[in-house]
Every structure is written in C-alpha cells, then in structure tokens.
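All protein chains but one are shown at their positions in the complex.
First chain written, first letter: the chains are A and B, and each begins at residue 1.
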Amino acid sequence: MDAALPVTGTTTHEEHHGPPEANRSSRVDPQMLGMLLFIISEIMVFGAFFTAYFFVRIVGDNPWPAEGTELPKLIAGINTAILLSSSLTLHWAQTSVKNGNRRGLKVGMLTTFLLGATFLLVQINEYVNIGFAPSDHAQGSIFYGLTGLHGAHVFIGLILLAIVTVRAFRGHFSEKEHAGLEIPGIYWHFVDVMWVVVYTSVYIV
Amino acid sequence: MEQRRGGRNSRRMVVEMFVLGTIASLIGIAIGLAIDWFPEAASTQAGPIDTLWDVLVIVSVPIFVGVTIIVIYAARLFRERPGEEGLDGPPIHGNTKLEVIWTTIPAILLLALCTYAFVVLRDIEEAPASAAGPELRVAVRGEQFAWTYTYAGSDGKKVSTTRLFLPKGRSVDFDVTGKDVIHDFWVPAFRMKVDAVPGITTGYRVTPTRLGTFPVVCAELCGLGHAYMRSEAEVMEPAAFDAWLAKESEESNAPAGGEAEGGDGATASADGKTIFTDGTDNGALGCGSCHQLADAGTAEGIGPNLDEVLPGQTAEEIEASIVDPEAKITPGKPAGVMPGNYGDVLSPAELEAVVTYLSDSTKK
Partner (left out) sequence: MSITPRQPGWTRAGIYCLYGVAFAFALSIATRAGLSYDPLVDGESVLRIALLGVPFFFLVGLGLFTYWFRWAAGAPTIPEDHSGHGAKSWKSYLYPNTDHKVIGIQYVVTSFFFMFVGGLMAMLIRAELAAPGRQFVDANTYNGLFSVHASLLIFLFIIPVFAGLANYVLPLMIGAPDMAFPRLNALSFWLLPVAGTMMIASFFAPGGSFASGWTAYAPLSTSAPIGQEFFTIGVQFAGASSIATALNFLVTIITMRAPGMSFFRMPLLVWANFSTSLLVVIATPFVAASQFFVLLDRSLGFNFFDAGQGGDVLMYQHVFWFYSHPAVYIMMLPGFGIVSEILAVKSRKPVFGYRMMAFSLLAIVVLGFTVWAHHMFVSGMQSWIRVPMMVTTAIIAVPTGIKIFSWLATMWHGVLKLDTPMLFTLGFLTMFVLGGISGVMLAMIPLTIHVSDTYFIVAHIHYVLFGGSLFTIFAGVYFWFPKMTGRMYDERLGKLHFWMTFIFFNATFAPMHLIGVQGMPRRVADYAEQFATWNLVISLAAFGTGISTLIFAYNMIASWRGGPRATGNPWRSLTLEWQVTSPPPVFNFDEIPTVVGGPYEYGVPGAVHGVFGGSGTTAEPTQEPAESAGTPST
C-alpha cells in the first residue's frame, strides 16, 4: 500500500534520482516571499475587522467607547510597551545568532516568548475586569472582535516563538542558517505593528 | 513551420460580413424592441427606465452580433481544410492602431451610457416639481412575511393596513424599514425597489399613473415564506383615497400589524406566548409571522387564522399540526410554507408550552 506522505513513506522507488534542481528566477527566498504574502492576507483580515469598526463607530455614529464604559488606556499602554520591547529582544536574538552568540540567541528567544506571554495574560486580565461583554452592544463586539483577533494572532505568534525557542535550545540555527528564525520573526514583528494600529484606533482615538 | 499561402478572398468576405452583421443587428434590435419585456407601467418612474432599457438593447445587440459574426466567419473562412494539417497562420503579433481603437470606442460608449443612466437616476429619484398636491408619505415595514403600511391620517392619527392604497397622480414617498431580517419592497409595475433593512430607513418615491391593483413582491430572500410574501397595491382616484384615509383614521385606534406585547414575564424557553410571537433563539420562527391570533395580537399572514381554525381542536391535534404541518393541509393555504422543523428546534417543553397556550387562548 502506498504510504501517505513521503516523509513517512516506506516504499522505495526504482529510479532513485530526485527532481532536477529548480531554477531560481528571483533573488527572494521562497519561504520569505510566502510569509510576506501570508502577511498581506492577514492584513486584509484585520482590514475586514476595521471595516466593521468603521461602520459601527463612524457610519453608525455610535458613542465610543459605549456609554458607561471606559477603556483602560494606561494599562493597555504599558502592555503595548511590553509587546514592543519583545520585538527588540527578538531582534537581539536574531543578531546574536548571526554573530555566533548562542547564549544571546537562547536568552533572547526566551525573553521574547515571556514578554509575549505577559502581554497575552494582561490582555486576558483586562477582559475579565473591563466590565462589559461582547453581547452588550456593538461597540463591545467590535472591541472584543479586534482585540480578540489580535490576541489570536499573538497566540499563533507565541506558538511559532515556542517552536523557535525549543529549536534554539536543541542546538538548531547557526551563523549561516537562521531562516527558521527569521521567518517566524517577521510574523512576530507584524503582530506587534498590528497591535500599535489596534491600540491607537481602539483605545486612543 | 509552413504558412498557409494566400488566404480566402477575405476583403469581399469582410464586406459581406459587415452587411450581414448590420442586417442581423437590425433584426435583433427589432426583435428586442418588439418583445413585451416589462410588466404594465403604472408610475412616472417607469417611462425613463423602460426607455433606458430600449437604449441598452439598441447598444448591446450590435456588440453581441458583431462578436458572434466574427466568430462564425472566422470559423468558416479559416477552418483547417483537408491537406492543410501542419500549416500555420501568419505570425501577426499585434496592431497598435487596432488596439487603441478597441480600447477607446468602448470606453467612450460606456461613459456615455453612464452619463445617460445618471440622468435617468436623477429623474426617477427627484421629487416631481408639479406634483398634484403635497407629497404623500407612507411608512412601509417588512417583517416575516408581511408588509405593514402606515399613513398619517387625519388629526394626527396613524392608519395602518396590510394592503397598500395609493392615490393616482400624487407623488408618494416611502419610508421603508425591516423588523426582523432584510426584505425588499418591490412593486414591479412601478419599477422601483429598495431593501427593508432592520435599523435604518430606506426609501424611494413614485407617482402612480394608473388605476388598478398591482402585485407587491418581496424581492430579498427573507426565509421560509419569502416566496409567499406577496400582496397588492391599489391605486385609486385621489378623492376615493382621501375618503378611505379619513374613514380609516376614524376607526383606527391601535396600529394593526404584527406588533404584540411579549409574554407575561415567564422565561422565554417555556413561555408559549413569547414563542408564538417571537420564536426562540435557536432559530424557531415566531408563529405570529404567519398566523393571526387575537390573544397574541398578531395580524393576518399567510398561514390560517388560528382564531378561526383552532377552536374545537384537541391539544393532540394542534401538536400534530405543528410537528408535522404536511400531514393535514388547511384548505386554501399553501403547503410547504409552515416550517417542518418545529419538532426539531423546539424542545419538548417549549412545544408543550405553545400547544397549551394555543388551546387555552382559543378555547371559547
């Protein structure tokens, strides 16, 4: 019986030669390009949620935030700083590995991960204490929708960071080979930048 | 590879094609204009729209005929004939002049059409300058699956009906809203339609020009009874209309229509009246959207009037009619409209509550 995927395949093939090497018609790294395109579609998902925000707040002319509620600008602001600093530590980890500093890589990745996790916990704590639910009014729906969507992205980003961290501790990556760190890194930076946009439009403006 | 030598006598063919194309277009346009496309026209809005259609037919037919005739002639003239296997055509890669032409001409044509359409749009949406009398405002509300029309009657009273009455020759401005889901208020004879959207007021205006009754159709999918959400509009002489309105305002005190108070505070899950008027959260449609029941204050709909048909029925019979509406079809009422899913979507307790409520409230 044919096995499912080549990875786990147990059959052997007559001709053992592999495919010819594909021509590289662009200098861009395929994985990197894939990630960038993926980020474009992620931006569009956020775009759709911002459309909802726009309709409720501007077109519908509803008060923002909803009457009788307040958004914890300050705590969220501190949280923003936490998330942004995780971008810096991530950058430090990346620079370290390029310079062959393995300890820097490990510590950098671990701090990044912990900072990200802190952000998420603070966010969850905010949900618990904020005093309104998504089912209360449309503003609540949009608030939870946008921050929740972002939270989900932080969560995915954390999984990616966890993978990178585990691999870093297992001795993966080197001065030459660090694409596996770079590509999740772009995603994490994207998550951070997106937060700034969400924070500005939901809490500040 | 070898090329085919000497094409067909194509210049003559092009002329022939052109002549044929013109004839075919003329015939096509004639047929297009002769067909009786529209329902009868009963508003001032219908005229400009029908003319726009004629113009579009006149523009479109030659485009379609042109493309088709070129395809047919190409297939006729340049078909591979026996002995031509392996031949190639001439390597023509393009022709800038041609490409410019077939970019600009359609662009100009389309912009012209848009301008014209814009003018028509203004025509049909503007309040007529020389309206007979002040504009009449009618509030239209769509709900599953009926329309309610509300007029400002004499001395501030509101008059609500489920049949639309309009005076001939007077401009009418509709304010349209939806109660539950989106509906669409369309009178084909007037050519105008607009969605009835919960939360906002939309609308349009028409000036009826013809006496008679015309179908009112719901044109936006609104659920099970969408196909049956049809009623009628009656255009009357202005004097008759005024008389009707005056008479109605005298009689009216409470607005008719599906407005009803909810249940008496019991929990929604087991309160028969609430389920009857509002349905349940998991998608069971309120019975009141289709059935008239005095106790719940619901109006005439597409289902049987329960005040009339239920007295004398046992609770078992009523329950059977709800769980399996198809088992027994009320004469004169459409089969397959009443949802067959109440057995699934209502819990046994809810079902019992509805049945008890119905048998109690219709007992004499």
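Note that in this section a residue touches a chain if its C-beta (ideal position, glycine included) is under 8 Å from a C-beta of that chain, and two chains touch if they have at least 3 such contacts.
None of the values given here were measured: they were computed from a predicted structure.
*Asks:* Given that one chain is not shown, which residue among B:29, B:124, B:140 or B:322 touches it?
*Replies:* Of all options in B:29, B:124, B:140 or B:322, contact with the hidden chain holds for B:124.
*Asks:* Touching the hidden chain in the complete assembly: which of B:21, B:167 or B:225 does that?
*Replies:* The missing chain is touched by B:225.
*Asks:* Extract the touching residues of chain B with respect to the undisplayed chain.
*Replies:* Those residues of chain B that touch the unshown chain are 1, 3-4, 7, 10, 35, 37-39, 48-49, 52-53, 56, 60, 63-64, 67-68, 70-71, 74-75, 78-80, 84, 86-95, 98-99, 102-103, 106-107, 110-111, 113-114, 117-118, 120-121, 124, 176, 180-182, 184, 186, 188, 191-200, 202, 204, 215, 217-228, 230, 282-284, 326, 334-337, 339-341, 344-345.
*Asks:* Going by the touch rule given at the top, which residues of chain A touch the chain that is not shown?
*Replies:* Residues in contact with the chain left out: 1-13, 15, 17-26, 28, 30, 33-34, 37-38, 40-42, 44-45, 47-49, 51-52, 55-56, 59-60, 62, 66, 133-142, 144-145, 163, 166-167, 170, 172.
The criterion applied here is as follows: only the chains that are shown with their structure count from here on.
*Asks:* Using Cα averages as centroids, what's the distance between chain A and chain B in whole Å?
*Replies:* The separation of the two C-alpha centroids amounts to 46 Å.
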